[in-house]
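Shown here: the complex without one of its protein chains, the others still in place.
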């Protein structure tokens, strides 16, 4: 297995059509169903990066600003932003498309982390991600800050140790 | 409609058995399917508080520390922690139970926000939540901090305006 | 394992939102889908009482008097009414709620029986149920009569041996 | 619409293969999923008899004596046994088949009732069923007794008025 | 196992009601869902002929001339037309029924081939099909021509070796 990998080695696209059972009483995609799609596309992407079975470790804050009606087409794009030993941060971008109307917009964006495991479910090392351009480098750098936020929110890091995160608040 | 409501007025319990299609290659519940259940129970709880149709506005950071195997029973408990005009923060606690083994543990905990809408999908005011004991009051107070974090992460508030959040970092 | 258990030890609540695929041509919950939910909540309840895997042995007469439309919330409450060696009778009550309208009613009521089995599927003894109040005692006593009716209908008991059942007809 | 119909005019066969998601922890078809299939095949049969939309009114006692494992083929045969104004009693027979082993058995048998409704959901008259042979006549005659049992169990008939049912107990 | 079998030994009928999630934006059954039903009924039929587990080898050209709306009843009839060593050609006829309107038509017709396999997935011989009447004989004879077309389209037979197929073009 290679020691390093690039974003393009595991970039994953998933396209889905919104079916009746995906929708709520207003005829729009339910948030929980979109989260389920994000988890699947993210897991496939992390599998490709690690060539391992992966399990979801966390989902960062996701907001739902735009409703996505029945019959719309949803495209989810997943890319690894950084790896840490056995875990990988994956960014998932969601595009919602009303094809007959010719409109398409980026409705959601989320960061998920996955852990690569062996057949008995034990964490196992994954290749490093090497960013190749400015956008990827920015995502790579931001991953450290997001990781500290996860640790602080999960009660596994004291806020005053989260140096990267404190920088966000210009302290 | 009453102007205020209490936690018990909308407390909601959902019990599910993990079915084959909910699981991944290791035979454990996929993260995305648990997120979907959290969204549904949270939405029902917010509906009960507001007596309105609700849409998911956001899901805060969720972490998955324990795997939940096929055949386990999952109990999700949802309660409103605070309301803000037309939005409600709902806390969902997940308990995973291996009934034949007699074990049960609190595996996940998440905060979701829902917006009450009228039939045309426009936001509409909801009752205030009045906490009744210390635990509820703590959740009620923390809601402000979590809300600022959501706004900062969503780029809708500058970090230095997030006074409640800054307190978390003892600044 | 305890020799006896009480109703509250296994009382189970399941909450579901009616989704498009649960409905018939009139937009109402199909009877068969409600039966499926009753079976699942009943099985979880019987699992909790017996701390065993359980299989459905029978469902008593269920009637569907009220239609439950798309978007309604259904709450199913299951409780063990009595146990017999390796089998348990479970009562499931169904409440249908139109939350925006603020209405809620008890639409269905059913008795199911489950058998506790070991890993090879062989029946295995379960704790006795000890009723704690008048309502539970009445359900406990009625269980014998319902059991005789099941045996008569299943051709495993002659009608004139069904002493409890004959009492129903004041003979 | 004809005033009378025969069993063969609405006899319906449904064949299903047991899929992973239909099964419980022991790898067998869950009772609730079989009930769902019975309801669908029964509803199609009642639709054919009445040429109307139908809603499930009740399911009589169903017992599950034999487990049906993953990969088995299930055949459900539905026939109208008798009609009463706007309602129809339908008998559903379930056959479970292990095709590679060449075994097939009649595992379940149930009576369901359906009500024919117009587009606004109001009950509407259906054709009479005319039995054509001894077996059909026996089912036709028994329908009266089963109907009284349903009414007694549903609290809509006093046991001492259930003359047909009392005959069952040779009183 | 018998060396020969007849059409009636494995003739299979499947009846389904079109549910919301089976439909597209126009409220009609999606082609892909009908193909899925055809595959299942065809596989059950081929299982019955061979008393083996079967895997789908191919689906011939299927055309969708008529739309089938939500709430319609679909009946699929599958029959083996001919067997070749370990493979079987199965014809599936689809009938769409608007029961309240009393209309029924044959909307689709497809030929699928299945291969019988043992537990390790290796092809295994199946009984010969013996046609019993003119219609079955015509289907039996045509199977050779359809098989050559499959081989030519799959690049496994040169067009000028497809003698049966060439006859179709009266060459």
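Just so it is clear, A, B, C, D and E label the chains in written order, and each chain counts residues from 1 on its own.
Simple rule for what comes next: a contact is a pair of C-beta atoms (placed from the backbone, for glycine too) under 8 Å apart; a residue touches a chain by one contact, two chains touch by 3 or more.
All values derive from a computational prediction rather than experimental measurement.
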For the chain not depicted, the shown chains it touches: A, B, D, E
Sole residue of A:30, A:43, A:57 or A:165 that reaches the chain not shown, by the stated touch rule: A:43
Selected residue (touches chain absent from view) among E:5, E:49, E:82 or E:150: E:150
Residue among D:26, D:70 or D:157 that touches the chain left out of view: D:70
Contacting the left-out chain in the complete assembly, out of E:70, E:117 or E:130: E:117
Absent-chain contact - pick from E:30, E:99 or E:116: E:30
For chain D, residues in touch with the removed chain: 19-21, 70-71
Residues belonging to chain B that touch the chain removed from view: 20-21, 23-25
Hidden partner chain, residues of chain A it touches: 12-17, 40-41, 43-44, 47-48, 51-53, 71, 73, 99-102
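Please note the rule applied: only the chains that are shown with their structure count from here on.
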Intersection of contact partners for chain A and chain B: C
Same-residue or different-residue interface between chain C and chain D, half as cut-off: same
Chain separated most widely from chain B, comparing mean CA positions: E
Distance between chain centroids, defined by C-alpha means - chain A, chain E (Å): 42
Shared interface positions of chain B, touching two or more other chains: 40, 43, 53, 71
Pairwise chain contacts under the document criterion: A-B, A-C, A-E, B-C, B-D, C-D, C-E, D-E
